[in-house]
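After the structure tokens below, expect a handful of questions from me.
All protein chains but one are shown in place.
First chain written, first letter: the chains are A and B, and each begins at residue 1.
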Amino acid sequence: MDSTDTAPRRSPSRQARVLRIRKAVLVLLSIWITVIVLLPIGWMIMIAFKREGQALKFQFVPVTNQRSIAHAFEVGDAPSVTLEYRDAAAQQVTVVGELTGDEPVPMLRDGALFRVVLTGVAAGRRTYHFVVDNTTRPDPRATETTTLGESVIEVAADRNSSNGPLDVSITTRLLEQKTSLSFRAPDATNVIATIDGDAGQTVSLTPGPEGTWHADVSGLLPGSHNVEFLKERTFWTALGDIYTTNNFSEVLFNKDFPFIRFFFNSLVVATSAGIITVILCTFAGYAFAKKQFPGRDTIFYVLLASMLVPGLILVVPQFALVSEFGWINTYQGMVLPHVANIFGLFLMRQYIETIPDSLLEAARIDGASEWQVFRIAIVPLAMPIIITLFLITFVSQWSNFLWQFITNTPDSPLRTLPVGLNLFKGQYDIKWELIMAGACFSIIPVAIIFALTQRYFIQGMTSGAVKE
Amino acid sequence: MASVRNRNETLIAYLFLAPFLIAFVVFLGYPILYSLYLSFHETTVFTDWFNIFGDMRWAGFGNYSDLLFNDFEFWWSLYRTLIYALMMIPAQIVIGFFLAVLLREKLPGRDFFRGAYFMPHVLDVFVVGTIWVLIYSPNYGLLDVLLTRIGLKSAGFGMILFLAAMSNIPESVYEAADIDGANFWQKHRHVTFPLVKPIILFLIITGLMGALNAFTEIYAMAATKYAQGGPFIDAFGHTVGVTKVSGFYLYKTFEQGDYGRAAAMSFLLLIVAFTISVFNARLLRSEKV
Partner (left out) sequence: MRNRFLTAVLIATLLAAGVSCSKRPSIDASGVRTVTIWETYNAQEHEVFESFARDYERELTARTGEKVRLKVERVPYEGLLPKLKYAAITGTAPDVCRVDNAWVLTLAYGKAVVPLDTLPTFGTTLDEEAAKYVPAAIATNIIEVPDASGVWSRHLFGLPDQTNCAALFWNKGLFAASAEQLRREGLDPERAPATWDEFVRYSKVLTIPEKKQFGFGMFATLWWVMPFLNSFGARFTRTDENGKVACGFSDPEAIEAFKFIVSLYRDHRVEAGAWQTGSINPEQGFLNGKYAMILTGPWNLKRFEGIDFGGVARAVGSGRYVLERRRVEHGRLQVVDERGYRARFPQMVHVARHAVAMGA
């Protein structure tokens, strides 16, 4: 690790520098490969933090400054009615009713806010409703609704009227020659209004109660004007537009599916499959490696050959068998059909063969029984391969979707994590952010076990698989 | 006396073997024999789902002869598998070897890199497949997924094996080569390469087996609506999918409910795989001598 320090001993000059540069280049190369290899995992984690509907968007850095559309207003005209409707999913909103003389009037869209200013409305009680993408809706801000579902507004003769507080309000008081601007933005750190575009004036709004920002502008000539609001937010506030930490809790404490239970089931299935496989394979591997018995080679080659049968074809008979045993919706139904792992047996035999016979003989001479020989001489020495096989089995059963899906009925309490995660995939509608959050949980046990056993794993894999 | 001991020894051996053999016979042996039985039967789209095993007809060697003599697609799938193996295996060996050489250097954080490169091999969680589908947007996908996903995975596997073999090469051999003035390539060509040859053979055989039998990966892809086995081309008067490797063709046949034919295909694939293994075992043995 610290060989960089020992290098100067030989020659403190150019050669050392070349070596050091070479090493740096190799480290950079290794890091680059790591990034490529781990890219999917990093990507998965990022998606897990995305808000609903954001998963597939290419936007990763939030927008801190948001500009509104230019809202037109008149200085010095008759009273008006302002209506607002907020709906992120709507495409088109119109207002219809007595208020508009039964003519549909389209509302202007500013992000999720739809807004319209109606002029020339006679004073009095007027009814109206919204048409949101062909669906009739009352105004949620209206305080009064008729029995027919029409919203009611009191139109005043001498000022601007609205139902409830407005998100964007522009009112002119001619007597005082002032125009008041107010803009609702609870998450903003600063709001700036630009009147009449770049050539006009710019004012800073001051925060007021309930997240509404205000400013009074004077000196506007009578006639048409427009105002644009620039909302500034902190980076962290804006981050909330795209990212959230809720996906994790939504998966774990899902109201429709018991994910903690799924997780537990997967853990039981993968662990027990790992343990049983290891036990069976170690026994059998020992017999094949160290015992002489009739038919030894024949049996071994038959086993090896059967490994070449495509696993797909065995699913139907295996399933028929499991259901015959009444093992649908049971742990044993999920685990036992896969415990006779021939590849595992092969690994075990190869490894155990490398344990010297003299060791076993020595143990026997000391009076150890067959079982003791196995326990004292074989198991501790075969530990690397035992752990390797456990890890392989654990991982493959942890992610075995198809089998666990078909051996559990849809109401089974023993459904596992892969089955559960697939429930977020509809025919058309896939909840990527929830799947990825679930995936983050699902790699935790595998990553932990791998980190703990990495050393044995490499050792076991190498001496087991390629002893040729 | 000796025979008593032998009998004892045999008994003990069978006792150790029994649990595995029982599990094997019940959950693998029986299904394999059953599939063999199925392969001589005909199931069609009209076979009753509620009574699949009762509603099929005896077909003799019909499934086999049909596959061998009348089914262009079967041969095509074998050919594509071979092409796929020819692309995959050298890539796996070269990349694995390269990674092993790289991580043989005494670099800071070497253990971390080893672990990281091996990660894709371990993290074969179903979700990782999903991620690839998303990142890679495989509209025709199979080939790409096979190449990238399995490619990455098996390169890590190859790396570990190479690393292990190289760890058996004493440092002094390289030092001697250095003194002789051998450059990087000469050093590896004459010192490393001969020692890792068995591993290359091992990777070739496991690679071929994997190509014939890549069920998990193919299932993960084929189950999505995107995988069609395309892009499609014209070959010898047939329209065939370029990515229809044998495993995929088997899956499609199986999915269509043609269990008998799928079973027959499995056993034909078994024969191919078996031939390769035997041939390879010969090769390895002659190599050792």
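By our rule, a residue touches a chain if its C-beta (ideal position, glycine included) is under 8 Å from a C-beta of that chain, and two chains touch if they have at least 3 such contacts.
The model shown is predicted, which means the values in this text are computed figures rather than measured ones.
> Could you pull out which residues of chain A are in touch with the chain that's been left out?
Output for chain A: 53, 56-59, 88-89, 91-92, 109, 111-112, 133-134, 256, 316, 319-320, 323, 328, 401-402, 405-406, 409-411, 419, 422-423, 425-429.
> Can you name the residues of chain B that touch the chain not displayed here?
Missing-chain contacts on chain B: residues 45-52, 136-141, 144, 223-226, 228, 255, 257.
We take it that only the chains that are shown with their structure count from here on.
> Any idea how many Å lie between the Cα centroids of chain A and chain B?
Spacing between the chain centres: roughly 32 Å.
> Which of the residues in chain B end up touching chain A in this complex?
Listed in rising order, the residues of chain B that touch chain A are 6, 9-10, 12-14, 16-17, 19-21, 23-24, 26-32, 34-35, 38, 52-53, 99, 102-103, 105-120, 122-128, 130-132, 134-135, 152, 156, 160-161, 163-165, 198-199, 201-202, 209, 212-213, 215, 219, 247, 250-251, 254, 259, 262-263, 266-267, 269-270, 273-274, 277, 284, 288.
> With touch defined as at the start, can you tell me which chain A residues reach chain B in the complex?
It comes out as residues 1, 3, 23, 26-27, 29-31, 33-34, 37-41, 43-44, 47, 279-281, 283-284, 286-288, 291-294, 296, 299, 303-306, 308-314, 316-318, 320-321, 336-340, 342, 345, 370, 374, 391, 395-396, 398-399, 401-402, 418, 421, 432, 435-436, 438-439, 442-443, 446-447, 450-451, 454, 457-459, 461-463, 465-466, 468.
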